[in-house]
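Excluded from the complex is one protein chain; the other protein chains are retained at their positions.
Entry: chain A
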C-alpha cells in the first residue's frame, strides 16, 4: 500500500471509485506532484507551473543539506554555481530513479531547470537557503525572474517589463491632468466610466470624454456655426472631426498617433449598424470608421468619388439597381 500514490480525487473527497481505486486512499501516502505535461515536453506554464518540472516521479525536491547553493548576491556567478548544483543533484535523482525500479538514464538540460517562483514573484522567504535556482535580477522590475539559460524568455520579459513601465509612467502623468470644462482631474472622476480622456485630433488640449462629447452634442444656439464652435476645441477653437477616447494622456505625437490608430483599428473590426451587412445605408459611406462587410464576408468596395469635368470632386449618389431598371421604358 505504502508505495502507492495518493489519489488526488480522494484528497478532495470526491473519488467515485471508492475501494476499487487504483490510487491510494491513505493520506499518509505521498501525492504525485509531477507535471504530466512537462513529461511530454509541452508545459505552457514554464517556470510558473505549480507542479514539479522534473523528468521522473520525484517525491521531494532537492534537499538543501546536500546541495551547494548559488549566492543571491552574485547573479553573474550563477552558471558556475549551477554546475556545482547539477552534479550532486544528478546523483541524487539517479538514486531515486533506481529506487523506483525506473532505470531510465536521462540528462537535464540547464534550460529545463526551473527557477524559484517565489524569487521570480519578488521575494523568496528562504533566501540563500532556497533549494531552487534564483533567476537574475531584471533591471526594470527588480525581481529575480530572468532565467539564466533561457535567452528568449529573458528577452521577452525585458521587453514586456519595459512596456509596462512606460505605461505606468504615462498613467502617473495622466493623473495630474485636468479637464478644462469640468475643471476636475479626469482620472479622479466619480465613476470609472468617466475616467477617460477625449482626444481631439487637431490639438492637444485635454478634456474628459464625457465633457467633450456633451459639448459636441449640445444643441446649437441660433446663429451658431456647428463647425466653428461645437466641433472646435473649446480652448483653441481648432476644428476636429472626431474625438478619440483614451484611458491615458499621451506625451509625444507618436503616442497620440498610436492611441488613434488602435482606436480606429478597433472600430474597423466592428460591423457598422447602418450598413447592416449591405441591407442598410450608411450615411458616412466610405469614410465610416466601422466595418462595411456583406454577410458573405467580402468588404464593400468604395468607388463613390470621382473627378468632375471641372476637376472638382463629385460624390456619386447611392444608386440602386431596382431604381435604374424601374426607370427604363421597355
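Everything below uses one rule, namely that contacts are C-beta pairs under 8 Å (C-beta built on N, C-alpha and C of every residue); 3 or more make two chains touch, one makes a residue touch a chain; residues count from 1.
Here, contacts and distances are computed from a predicted model.
**Q** Looking only at the UniProt record of the hidden chain, which name from "Complex 1 protein-like protein", "Replication factor C subunit 2", "Queuine tRNA-ribosyltransferase catalytic subunit 1" or "E2 ubiquitin-conjugating enzyme" is the right one?
**A** When "Complex 1 protein-like protein", "Replication factor C subunit 2", "Queuine tRNA-ribosyltransferase catalytic subunit 1" or "E2 ubiquitin-conjugating enzyme" are compared with UniProt, the left-out chain turns out to be "E2 ubiquitin-conjugating enzyme".
**Q** For the full complex, which residue in A:35, A:181 or A:247 touches the chain that was left out?
**A** Selected residue, touching the omitted chain: A:181.
**Q** Of the residues listed, A:170, A:235, A:267 or A:293, which one is in contact with the missing chain?
**A** A:235
**Q** Determine and list the chain A residues touching the chain excluded from the picture.
**A** Interface residues of chain A facing the absent chain: 180-184, 205, 211, 214-215, 218, 221-225, 229, 232, 234-235, 237.
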